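One protein chain omitted, others in place.
Chain naming follows the written order as A and B, and within any one chain the residues start at number 1.
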Amino acid sequence: MRKLTRRTILAAAPAAFTLSVPFVARAKDYGPGVTDKEIKIGNTGPYSGPASSYSAVPKAHAAYFKMVNDQGGINGRTVNCLSYDDGYTPPKTVEMVRKLVEQDGVLLTSATLGTPCNSAIWHYMNEKKVPQLFVASGATKWDDPKGHPWTIGWQPNYQSEGRIYATYTLNNKPDGKIGVLYQNDDFGKDYLKGVKDGLGDKASMVIVEASYETTDPTVDSQVVDMKAKGVTVFINCGIPKFAAQAIRKAAEIDWKPLHILSSIGNSVGATLKPAGLDNAKDIVSDFYLKDATDPKWTNDDGFKTWVAFMDKYMPDADKTDAGHTAGYCLAAMTTQVLKQCGDDLTRDGVMKQVANLKGFTIPMLLPGIKANTSATDFAPLKQVQMAKFDGQRWNLFGDLITGAVG
Amino acid sequence: MTTTIPKDDIAVGAATPARRASMRLGNRNLIVAGLVVVAFIVPLFVTSFVTFQLTEVLIYGLAILGLNLLTGFNGQFSLGHSAFYGIGAYTAAILIHNYEVSYLWTLPAAGVVCFVIGFLFGLPALRLQNLYLALATFALATAMPQILKFHALEGWTGGVQGLVVDQPEAPSFLPISDDQWLYYFTLIVVLVMFLCAESLIHSRTGRAIMAIRDNPIAAAAMGINNSLYKTLTFGMSALYTGIAGALGALAIAYVAPDSFTIFLSISLLVGLIIGGNGSIPGCLFGGLFVLYVPNIANALSTGLAGAIYGVILLLVIFVMPAGAAGFVRLATARLSRRQA
Partner (left out) sequence: MELLLQQVMAGLANGAIYACMALAIVMIFQAIDHLNFAQGEMAMFATFIAWQLMQWGLPYWGAFVISVALSFVAGVLIDRVLFRPVQKAPILSQLVAFIALFSILNSSAGQIWDYTIKSFPTPFGHHPLFGGTLIDTHEAGMIGVTALLLALLYVFFRGTRLGLAMRAAAANPESARLVGIRVGWMTALGWGMAAAIGTVAGILVAPVVFLEPNMMLGVLLYGFAGAVLGGLSSPGGAVLGGFAVGVMENLAGTFIPYVGQELKLTLALVMITVVLMFRPSGLFGRSVVSRV
């Protein structure tokens, strides 16, 4: 038996490594995970733990690729989408993504969910030069093609939205006193920052910054506090559960501020119905996705396409969960990128096409909103439109607004 | 303490209890030595990903050992060890990120910081028993993410965005990858800490600690300073878990408040119990369990991963109520009874 010398170690290492990576086709120049018949991709998501309510996103994302495969795949190749649970804990995300890259040998990750989770793998993905596509998080930092050329976000980021709320307030209630309800984590704080940055030197209009934790049972006390302190503009950045509680409590204590709701919590079915549709009258919000529970879209073609998808591939799922819409759109974007690659299915090729999305539409995006990227612009979706709730449905008004940050 | 045993004695089956005990000890040392050798050569045969996973197993094992010192050997129940793990991790991260300290110094720094905090926490904990202590430690664990996110400390902790840590690089004169280097580094640290724990437990201090667990009144009557030992144990326990946290920060290369929630505390507790409360080697088994079983549950069903994890937990606890260490003890006892 050979001695374990330095030479044998050096010799054994690459062999050991190659043995563990799946065999790669030699015919064409493919990236990892690609053969003539298959493309392997992956992601992580919170299937368990306290953030498990977001599991709708990776679930819909995976179901979309089932549909793509049933329709013949992408350029003749089926998509094998591996999805692992990370419980929304960054250490687990690191482990699972390393598994995807080093053990499963995926070409890219698509729609990995959560800001801290993606922050944990950010450097790794860029060092290993693995595409980290369409991060399911609205943090501003994903739009950084110079510093992190392998990572790209997808949605209008939270800070942009915050600025839009600030602008709306300045235009409609310039003498208002603002109270912001936000979740005490990255996305909540980003919203708050956006609002304050958007107000500029009028940032002192914000007189109450009320945070909540996801473990708080209710946000009633924050709402009561705002009314008592004389807030006249309520910027409600809560997730559906807390946004609904706030809307209901405000009605209960007979408080009628200018109520601006963030896009996270504006679903008719998921937020407004439980809160009481009447209580939600005159609330203003911003949209980039179609609300699946808004009766306005019932006859819309894009909506019907999505409903058909849900009925066939996720029949037991709750259509009121906006996560399903998001997952669908994320998968559609990745599919488009892979389509545009043709046979140039290397990681470099993927990123070339990622920077080459021009006017791409998805059935569930608001009419007029298109995804656009370039070598210096890694924010595919930047536009939103404001809407006002009339007690039954959201009525879009104004023009498409382009987010300013990023 | 091993004595050479004349072959005839074994053949006749006249091995006395003392000889049997020393045989077991000899066997045990052999097994441990064997495992250590295996641990050293394993990275050469597995991928860097598995090496990374094994590094995490060692880290969790060390964290569980910290909890074990407090709960297993001293009888003080703690739901708060995620806080110490987090403090250790953030100490390392802050030193590397803000002050560009070499990763080698972060370990003792994390240890010292956690020892002090653990000791200070142990002082008020003296008055609390069982469930009330559970609540106090629970408060600590819940407070930690909130404190880490607190805006006044954002300049240091990075707030909700967390801190990125540079992964340690292998020294240039060694022909191994960064992952392998981190593994060996962790392995050496963990071995040293485990040996220290073993010698602590088998010393007078260790016996005092265990006496306090078994019968605090008798211990006090024998002249043991309960308060001192209990708070020192809290400090030691925090030190061990804090160093594990620092190693964790190096391995993951990132710290964020969401990584150190009460669920981590519960995982460590589960690992402790499954490995065997009061058993030092059991901690490594606990580490294996904490890392791999959620993966197994996930592989069986992504939607019901939590439920499957729960079922596995129940099965394991039914089969091994005293944890893996208890199971091994039972098995070796039965086997040696048959031999005699």
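In this section, a residue touches a chain if its C-beta (ideal position, glycine included) is under 8 Å from a C-beta of that chain, and two chains touch if they have at least 3 such contacts.
Predicted model, so just to flag it, every value in this text is computed and none were measured.
> I'm checking contacts with the chain that's been left out. Which of A:T35, A:T218 or A:T305 qualifies?
Per the contact definition at the top, the residue touching the missing chain is A:T218.
> Could you tell which one of A:T35, A:N69, A:Q103 or A:T320 touches the chain left off the display?
Only one of A:T35, A:N69, A:Q103 or A:T320 touches the chain omitted from view, namely A:T320.
> Identify the residue among B:R28, B:H151 or B:H202 that touches the chain left out of the display.
Spelled out, the listed residue whose C-beta touches the missing chain is B:H151.
> By the contact criterion defined above, which parts of chain A meet the unshown chain? Give residue numbers in ascending order.
Output for chain A: 48, 50, 52-53, 55-56, 184, 209-211, 213-218, 220-222, 224-225, 228-229, 240-241, 244-245, 248, 252-254, 269-271, 273-274, 317-318, 320-321.
> In terms of residues, what is the contact footprint of the unshown chain on chain B?
Where chain B meets the chain not shown: residues 71, 124, 127-129, 131-132, 134-136, 138-139, 142-143, 146-147, 149-152, 217-218, 266, 269-270, 272-274, 277, 303-311, 313-314, 317-318, 321-323.
By our rule, only the chains that are shown with their structure count from here on.
> Show which residues of chain B lie in contact with chain A when the two form their complex.
41, 44-50, 52-53, 56, 142, 146, 149, 159-162, 164, 175-177, 248, 252-254, 256-259, 261, 263-264, 291, 294, 298, 302-303, 305-306, 309
> Inside the complex, what are the residues of chain A that reach chain B?
It is residues 4, 6, 9-10, 12-13, 16-17, 20, 47-50, 52, 55, 59, 83-85, 87-92, 94-95, 98-99, 102-103, 115-116, 119-120, 122-124, 184-186, 189, 213, 215 of chain A that touch chain B.
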